[in-house]
Every structure is written in structure tokens, then in C-alpha cells.
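Reviewing the structure listed below.
A single protein chain has been omitted; all remaining protein chains appear in their positions.
Our next item is chain A:
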Amino acid sequence: MSLAAEAFMSQMAAAEPWPENATLYQPLKEDQILLSDCASSLAVQAYLRMCGLPVQVVCRVNAEYMSPSGKIPFIHVGNQVVSELGPIVQFTKAKGHSLSDGLDDVQRAEMKAYMELVNNMLLTAELYIQWCDDATAAEISRPRYSSPYSWPLNKILAYQKQWEVRRKMNAIGWGGKTLEQVYEDVSQCCQALSQRLGTQPYFFNKQPTELDALVFGHLFTILTTRLTSTELAERIKSYSNLLSFCRRIEQTYFEDKRIL
């Protein structure tokens, strides 16, 4: 969002405490939501739980269109609407809740860099597998994305979204990659995350940060989502410390409800 709007929002946000009726909107869990959106939504939910902020998850068919930036998920707090993990982190910071205050400058630089790594590689790989792999797109993505709509709107919207994602892949240079290469990139990314995590409970030792929430969101979703092939989940399972990391966060922050 623009700088002026952001400054205004921070001012407004700082004025009020976190209300009880904050809601998070996402597409329908059972039929409509796709892997990448589910991962982003879970990351935000994990982050808010780590901050101790209560939020209600509401599923709406047109969540994508309601969102101010067009991306899932978005939260409705008081009289403000904020979408995507980055702006939500800043929003909660303006309200006085932050997970990364205890980090020094070098650690904060590393945290931001690793968050970009997840966005750049994992999220892009998820989008690629969903929309650029013909088998997955035909069997899973297009039917799910267009399930709430009737013919011919469902066909039009599904193909429009697919075309849009494919153009983006071409623009960033992923258009020419094969599925094998994409799996390799995911492995590399997981290896980097695994190296960074090491034997610590969280990425920055004792306390979880937004990076932990983001990594948890993506990895947990990939491990628990059914795709046309299990290759992606297998690649992640080969890193045992990442598996125990996901399990730890699930048990600590999500023990009261079943996530997926």
C-alpha cells in the first residue's frame, strides 16, 4: 500500500487495542482454497497465535475479491482491513505486539532475508506446481478454484487465473523450468532452512518470530495437502529437524483445534 496510507494506518492502529472480534477471511477450506493461499493463511494464523492475539477464521467464497490487495488472507480488525503477512506484522507492531523486538540488527537482517527466501522459492514453487503443471492444474487447481461458480463463469475465471500466473512465471524466469528443476529448488530451499534451524527449537533460538510462522505455514500445508504426486512432501520429509519443528509449533499453538 502507499506510504501515506501506511502512515495513516499505523496512527489509527496505535490508537486502539486489539478487539475481541477480529476476523481472518480466507476461501472455503473444504472445496475452494488452493495450496499457496492455504499456506499464507496458516502462516498468518500461526503468527497471530504466537502473539497471543485472538482471531476468528471465517471462510468466504469471494475472499480474494474482498481483500484490499487481492491476496489471501486478510484480517478485519476494528474498522481496518489489512492483507498479507508483511503488512499484518507491521500492523500488529503498531499496536504494540511484536515478536522480533529481541533481535539485534544482524539477526533482523537474516530474518528478513530468510522470509524473502521462503517467498521467492517456496511460494513461487507452490504457484508453479499448482498452475503451470498441466496435470495438477487440470485435476486440482482449476476445478477447486472455480467450484463456487456456475458455467461459463467457472471456466473463464479458472483460465484467467492460470494465464495470469503463467505470465508471472515467465516474467521472473521460471517459465522455462521443468518440474524436476522446481523440485530441486524446493529441496535447496528446505536444505537452507534446515541448516539455519540446526538443532534449535526455533530459528532464533528460544522465541518464535514471524519467520517461524511463515515457514510453519508453508511446510505444514505442503505436508498435509493431497497433490497429484507426493514428490513435494517427500522432499520435505527428508529433513527431520523441519518435521519436528512443524510438529512442535502445531502442538504448542494449535492444540485446541484441528488445523486442516
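Convention: contacts are C-beta pairs under 8 Å (C-beta built on N, C-alpha and C of every residue); 3 or more make two chains touch, one makes a residue touch a chain; residues count from 1.
We take it that contacts and distances are computed from a predicted model.
In the listed set "Cytochrome c oxidase subunit 4", "Metaxin", "Vacuolar fusion protein MON1 homolog" or "Proteasome subunit beta", the entry agreeing with the UniProt name of the missing subunit chain is "Metaxin". The residue from A:132, A:179, A:193 or A:242 that touches the chain not shown here is A:193.
Within the complete assembly, A:116 is the residue of A:16, A:116 or A:134 that touches the hidden chain.
By the touch definition given at the top, chain A reaches the unshown chain through residues 2-3, 69-71, 105-106, 108-110, 112-114, 116-117, 119-121, 167-168, 171-173, 176, 188-189, 191-193, 195-196, 198.
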